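The other protein chains are all here in position, but one chain of the complex has been omitted.
Moving on to chain A:
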Amino acid sequence: MKILVPVKRVLDYNVKPRVKADGTGVDLANVKMSMNPFDEIAVEEAIRLKEKGVATEVIVVSIGEPKSQDTLRTALAMGADRAILITAEGEVEPLGVAKLLKAVADEEQPGLVILGKQAIDDDSNQTGQMLAALTGWGQGTFASKVEVAGDTVIVTREVDGGSETVSLKAPAIVTTDLRLNEPRYASLPNIMKAKSKPLANKTPADYGVDVAKRLTTLKVSEPPVRSAGIKVADVDELVAKLKALGVAA
């Protein structure tokens, strides 16, 4: 079975985002970019399935600016077999990404698509679900455990108050949660090997997909600075304050 893993290049999780002065978005000039951490988990899971003999090939795909190639190389250095870069200028919304992934899936016929549950830049948490809708395949989102036996995919999901186990029939969509695995560090021999692994360059037009934006961003602003709290002496004072603020009757 082939496994398709989409990976996104995002602001590194250690970097404190700064909003552009004109409020149009987050300033990405000269800041460290990395693979979306949930996608790292997805790549790791796919490689583990390959190591177990379940998967035959791990294909990584990234949609975005040309620099996304670095992110693909990182995935190849972790152990993915080949990469597809779909170059698109500007932001591509989840629906555009899902349409492109559907086109790639039609071409590659993977048994499993493993995505991050969300990207840490826009936190949309939509792409996997949209792809499931477009392909008509079953989905197991927020996975904390994935088992594959034949064409049955058992996914343990993290849900409010516990976990839920679903059984899917391949081809299927899985989105990863934080506890699924701990991604490996790229080893030096694998970094070297990654250089000669195939990377195909594509554009949305190659797949006949229109990725024009459908949403308009009105304003991006920094979260409000937390103002100082008020200390209360006892429960009575607390209740009085809450009443005064109109949040308790």
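In this text, contacts are C-beta pairs under 8 Å (C-beta built on N, C-alpha and C of every residue); 3 or more make two chains touch, one makes a residue touch a chain; residues count from 1.
Here is the rule we use: contacts and distances are computed from a predicted model.
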Problem - Chain excluded from display, named as in UniProt, from "Cytochrome c oxidase subunit 1", "ABC superfamily ATP binding cassette transporter ABC protein", "Acyl-CoA dehydrogenase" or "DNA-directed DNA polymerase" - result: "Acyl-CoA dehydrogenase"
Practice task
May I ask which residue of A:29, A:149 or A:188 touches the chain that does not appear here?
Solution key: A:188
Completion exercise
Of A:74, A:141 or A:156, the residue touching the omitted chain is A:74
Exercise for the section: Name every residue on chain A in touch with the hidden partner chain. Expected result: 34, 70, 73-74, 77, 185-192, 195
